[in-house]
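Removed from the display is one protein chain of the complex; every other protein chain stays in position.
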Amino acid sequence: MIPLNWYLALSAIIFSIGLYGFISQKNGIRILMCVELMLNAANINLVAFSSYNDDMSGQVFALFSIALAACEAAIGFAIMMSVYRMRDSINLDELNLLRW
Amino acid sequence: MVDLMLLAPEIIVALTGLIVLMIGIFMGSSSKNVLGYIATAGCLAALAMVIGNFSASALMFSDTLSVDPLSQFFKLVFLVVALIVSIASIKYTEDNKDTEIFYALVLFATFGMMFVASANDLMVLFVAFELASIATYALAGFEKKNPRSVEAAMKYLLMGALSAALLLMGISFVYGATGTTSIPGIAQNMDVLASNAIGLLAIVLLIAGFGFKIALVPFHMWAPDTYQGSPSVVSALLAAGSKKMAFVAAFKVFIVALLAMQADWRMAFAILAVITMTYGNVVALSQKSVKRMLAYSSIAQAGYISMAFVVLTPMALTGGILYTLAHGFMKAGAFIATAVVVYMVIKEKRDTEIPDHIDNFKGLGKKMPITALCLTVFVFALAGIPPTAGYMSKFILFSSTIQSGMVWLAVIAILNSALSLYYYARLVRYMYAMPHEGEKVSEPVPYVAALLISLVGVMAIGLWPEPFVEIAMQAASVLVGGI
Amino acid sequence: MLPVLSLIVLIPLLFSAFAFLTKTREQARVVALMGTLITLILTLYMYFSFDSSSAAMQFEELASWIPSLGINYHLGVDGVSMPLILLNAIVIPLLILFTWDDVRSTPNRFYGLILAMQGAVIGVFISLDFFLFYVFWELTLIPLFFMVNIWGGPNKRHASIKFFIYTHVASLVMLLGIFGLYFAAWDQTGVANMGIAHLMSQFPMIGSGIARDAIFLALLFGFLVKLPIVPFHSWLPDAYAEAPTAGSVLFILLKIAGYGIFRVILPMLPATGSPDMMITILGLLGSVSIVYGAFLALSQKDLKRMVAYSSVSHMGFVTLGAAGLVTLSISGAMFQQFSHGLIMSIMFMSVGVIQASTGTRIINDLGGLATKMPKLAVIMMLAFMASLGLPGLTGFIAEFMVFTFSYMNVPTFVILALFGVVITAGYHLWAMQRTMFGVYNGKIGKVFDLSNVQTFSMAVIALLVLYFGLNPSPVLDMMITGSNEIVSLMAAMGV
Partner (left out) sequence: MAYENLAFLIPLLPALAFVITFFVGKKTPYGGGLIPIFAIAASFLISLLITIGLLQNPDQVISQSYHWFAIFNLGILIDPLAAVMLTMVTFVSLLIHIYSVGYMSHDPAKPRYFAETSLFTASMLSLILSDNILQLFISWELVGLCSYLLIGFWYQKPSAASAAKKAFLTTRIGDVMFLAGIIVLFADLFKLVNGIIPEGVYLLRFDEIFSFIPEIAAMNATILGFEVSHLTIITLLFFGGAVGKSGQFPLHVWLPDAMEGPTTVSALIHAATMVTAGVYLVARTFPMFIAAPQSLIIVAYVGAFTALFAATMGIVMNDLKRVLAYSTISQLGYMMLGLGMGAVIGAEAVGVSIFHLVSHAFFKALLFLCAGSVIHAVGTHDMRELGGVAKVMPITAATMVAASLALAGFGIPGTSIGSTGFFSKDPIIENAYLFGEHAGNWFPYIFAIVAALLTSLYIFRLLFMTFAGKPRTNYGGHESPASMTVPLSILGILALVFGAIVVEPFNKFVNSTFVNNFVNMDIPALAEVGNYELVHHAGQEPLLILWMPVIVAVIGLLIAFVIYYQKAIDMSRFVSKDNSVYKLLYNRYYQNEIFTQLFAVKFVYEGLAMAGYHIDRFIDGIVNVISYLIIEAGDSFRKVQTGVIQHYSVAVITGVSLLVILIKLVMEVF
C-alpha cells in the first residue's frame, strides 16, 4: 500500500503548483483552473485520510467539495464573461479600477 | 415532526427563495416589485420562528446540525440583516428585470449563513459556507454593466476560491489527524493534532480561510475593493451578514473543536486582531469613497470582535457575540445609507466616477435629513459613542479585556476606537457642515424603512441592552461549555 | 412623588427633538426657550426644596437597567451637583435669549443641539451609576462637535475634530479606569454593580497598590483633559475660539470634569498607592495651569483665544482647591466652577458681540469701543473684573477660598499660583484697554451696541455674578455640605 505521506506530498505539490499559478498567471481562466488544482489537492488529502482512517466521511466530503468546485467554476466563468464583454480581455492585472 | 419545527426558519427562507425565483420568471419586470415584499415577508416569518424558539436546544440529522442559543442568535443576526437588505432592495431592484435572481440569491445566501450557524460538522459547515459565498459572488457582480461591480465580483470570487482552498486544506488536516469531521468529535480526538506539527499548519490554514471572510489583515485585501464595487445593498449583506457567518464558523471551529490548541490560535488572533484594527482604522482615515471607508471600518471592527478569541472569557464572548449583532445593524444601516446617496447621485445624473464619493455627502443633512441623521447615528455607533449599540457592545468586549488583565489589548483597542472617530466625524462633518448642492431629494420609502429598522436596532441595543445581553450570554454559554 | 431628576434630563432632550422638527427660526427658538424654561422651573423647584444641610442624595431615583451587568438607572443630587445643575438651568435659557435675534443657517438644529447639550450635561451631574455617568459624559461631546463644526469659525474643521478626538481619547482612558474599578469590585464582592458609591467604597479593598494607582490615574486623566489642565489643554483654545458664541458658552457650562474630580477622584485619593504623589500632581498641575494660562492669555492677539486661555487659568483653581483636601478648599474649588460658568459666559458673549459687530476679534484691530457700545462696555468690564478676581464678585470668593485653604496643605503651589494673579489682572486690563478704551478705531466702521435681549441676558448673568459674589451662601452652603461629605469619605478611605 502506498504510504500516506506520499499522498500528502502529492497533495502538497499539486497545491503548490496551483498556488504558483494563482500568483503568476494573468489570465482569469487560468487562475480559476489553478484554484481547481488547489481544491483538488485538498480533495486528495481528504480521500487519502479517509482511506487511512477507515472512515467514509472524508470521501463524502471530497465529493461535496468537487460539486462545490464546479459551482464555483460556473459562477466564475459567468463573471469572466461579464468581464470579457466589458473589456475584451480577461487579464486580471488590468482589472484595477478599485484600489487604494 | 417536532425537530423540523426547529429548522422552520431555514426552510422558510429556502422556500421563499425558490418561490421568488419561480414567480419571478413568469412576471413582467414592471410587477416584480412584489418579489421584494415576498422576500421580506419570508424573512419576517423566519425571524418570528427563530425568536419563538430561541432557547431551543437539539441535535439533528445524525448530530450534524445543532440548534442551540448560539445558532439561534446568529440566525437572528443573519435574518435581521437579510430583512434590512430585502426591504432596502425593493427600491434598488425596482425596474430591474433580474429581481427574482437578486432576491433568490440573497435568500440562498442567508440560508447558507443560517446553516453555518447551526452546523455541528465541518462538512455541513463547509458546504453551507460555500453556499453563502457563491451566492454572494453572484450578488457582488449583480450590476453586470458596471465595471466596478464586475471587478468586485471577480476579486471576491478569486480570493474566495483561494481561501476556500486554504480552508479545505486545513479541514483536511484536521480530519486526517482526528479521524472525524464532527465538531464535538474533533474536540475529543485532539491528541494527535495538538502534538503534531501539522496541527499548527491546520490552524493557520483555517484562520486564513475564515480570516478571508472575516477580513482579517492580511487576508482582507479583497474586502475594500469588493465592498466598494458591489451594489451598496450587497455590501451591506457582505459586511453585516457574511462576515458574521465567518465569525460563527470560527467560534465553533476554534473555541469548540480546537480548544485544545488555544495557546496557538489565541496567539495568532492576538496578532491579527491588533494588526487588523490598527490597519483598518489607519487606512480608513484618508479614504474618499465612503463605501471603501466603511469597508475599512468593517475591517477594524472585525479586529475588535476578534479580541473575543484572544480574551476567551464568557464576558468577552458575550461581548463579541453582541458586537456581531450590533455591527449587523450599524453596518447594514450605514451601507444602505450610502445606497440612498448613490440613488440620489444617479437620480441627479451627477457626473461622477465614484458615486459614493464623500463629496456627494456634502450637505446631506439638508438634502436627505432622515438618511443623514441615520447615517450619523450609525457612524457614531461604529465609533462607540453612547448610548448606541456600538458603545454597549464595545463596553462589554473591552471591559472583558480589562477583566482578564489584558490591559495592553484594551489600550490598543481604545486608542483605535478613538482614532476611528476621525473618519466617522469627517463624514458627519461633510453631511452637516458643508453646503449642499441641488434640491432636497425625497427619500424612497423602502430605504427609509430599512434605515429606520437599523436605527431602532442600534438605539434599542444601546438604550435597553438587557434582553440582548441576556441572549448573547446564552449564546456564549454554548461556546463556554468547553472552556 | 414627581421624578424631577428624570424630568430635568428628559425635558431638554424631548424639546431638543421638537426643536429639530421645527421649520423656522421663530418656532425653533420658542420651542427651545420653552424647554429650557420648564427645566429652569423644575430646577428652581428642586433648589428650593433642597435640604442644603443634608449630605445625603436627594430626589433619588433608582431602577434596574441592565441587571446582568449590575447597571442601574440611578439618579440623585447632593450639594456637589445641585449648584452646577442650577448653573446650567439658569444660563442656558439666557443663552437662548442671547441668540434670539441671530440669523444663522438651520436654526432648528442650533437650538436642538443646545437643548441636547443641556440634557446631557445635567445627566452627568445627576448620574449615580458609572455607566449612566459615562453615557451622558460622552453624549456631551456630540452637540459640541456639531456646534463647532457647523457654525464655527474659519478653522472649525481642525478645531472640532481635534476637540472631539482629544477628549474622546481621554474619556476612553477614563472608561478603562472605570472597567478596572468595576471588575475589581466585582471580584471582591462577587456582585456586579456599577454604582459610583459602591465602586468608591470597594476601591481601597483592591489588593495591589499599582492597580489602585493605575485605576486612579486613568480616571484622573479623563477628568484633567476635559477640565482642562496644562499640558492637556491644547484642544481648548482652538475649540473655544472657533466655536460660535453659544458653543463657547456651552463649553463653559460643561463643568463635568471638575464635578468628576470632586465626585470620583477625591474620595479615592487617600486610598491610592501613593496619595502624596497624587496630591502633588493635582496641586502642581493646578498652579502651573493658573500661571501658564495667564501668561498664554497675555500673549494672545485674538480676544477670544485670550478668554479661552483665561479659562484654562481659572480651571487650575479647581485642581488646586481639590489638592487642598480640606472642606473649604474643596468648596472653594466647587464655587470656582460655579462662578467660572457665570463669568465666562458673559466674557464669551461679549466677545461674540464684538465679533458680530466689528467683524474682528484681533485685539489690536479694535479700540475705543466703549464710546460706541457703552452697555457692552459696562457688562464686559464687570465680567473682566470678576474674572480677574475682584472682590464683591464671584471669582474672588472662589479664588480666596482656594488660596487660603489650600495653603494649609500645599503652600508651595499656592505661592506659585499667586504669581498668576498679577498676570491675570494684567491681561484683562490690557485687553480692556486695547479693545474698549482709547480712541475709536475708525477702520472698524459702524458698530451696534447690545440689543435689548442681549442686554437682558447678559445683565441677568452679571447680576448673578454680583449677587453670588456678595452673598455666596445660597450655593456655597450646599457645596460645603457636599465637600464635608467628600472629606469624611476621604477620612474613611485613608488607610
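For reference, chains read A, B and C in written order, and residue numbers begin at 1 within each chain.
Note that a contact is a pair of C-beta atoms (placed from the backbone, for glycine too) under 8 Å apart; a residue touches a chain by one contact, two chains touch by 3 or more.
None of these values were measured; they are calculated from a predicted model.
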Problem - Touching partners, among the displayed chains, of the absent chain - result: A, B, C
Fill in the blank from the handout: In the whole complex, of A:L19, A:A48 or A:A62, the residue touching the missing chain would be A:L19
Handout entry: Residue of B:K32, B:K75 or B:K155 touching the missing chain in the full complex
Key = B:K155
Completion exercise
Of B:L166, B:A239 or B:V311, the residue that touches the missing chain is B:L166
Problem - Hidden partner chain, touching residue among B:V34, B:L200 or B:V480 - result: B:L200
Exercise for the section: Name every residue on chain A in touch with the hidden partner chain. Expected result: 19, 22-26, 31, 92-93, 95-100
Handout entry: Positions on chain C contacted by the hidden chain, ascending
Key = 162, 165-166, 230-231, 233-235, 292, 295-296, 298-300, 328, 331, 368, 370-371, 385, 390-392, 396-397, 400-401, 403-404, 407-408, 411, 414-415, 418-419, 421-423, 425-426, 429-430, 432-433, 436-440, 471-473, 476-477, 480
Exercise for the section: Go through chain B and note every residue touching the omitted chain. Expected result: 154-155, 158-159, 162-163, 166, 200-201, 203-205, 207-208, 211-212, 217-219, 221-222, 224-225, 263-264, 267-268, 271-272, 279, 282-287, 419, 422
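We adopt the following convention: only the chains that are shown with their structure count from here on.
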Problem - Category of the chain touch graph - line, ring, star, complete, other - result: line
Problem - Distance-to-centre winner among chains (Cα means, whole assembly as reference) - result: B
Handout entry: Centre-of-Cα separation between chain B and chain A, whole angstrom
Key = 26
Fill in the blank from the handout: Taking each chain's centre as the mean of its CA atoms, chain A sits from chain C at a distance in Å of 64
Handout entry: Junction residues of chain A, two or more chains touched
Key = none
Exercise for the section: Write out the stretch or stretches of chain A touching chain B in their complex. Expected result: 11, 15, 18, 22, 28, 31-32, 35, 38-39, 41-43, 45-46, 48-50, 52-53, 55, 57-58, 60-61, 64-65, 68, 71-72, 75-76, 78-80, 82-83, 86-87, 92, 95-99
Handout entry: Residues of chain B that touch chain C when the two form their complex
Key = 365-366, 380, 385-387, 391, 395-396, 398-399, 402-403, 407, 410-411, 414-415, 417-419, 421-422, 425-426, 428-429, 432-433, 464-466, 469-470, 473
Handout entry: Complex interface listing, chain C residues touching chain B
Key = 65-69, 106, 109, 131, 134-135, 138-139, 141-142, 145-146, 149-150, 156-157, 160-161, 164-165, 168-169, 172-173, 175-176, 179-180, 182-183, 186, 214
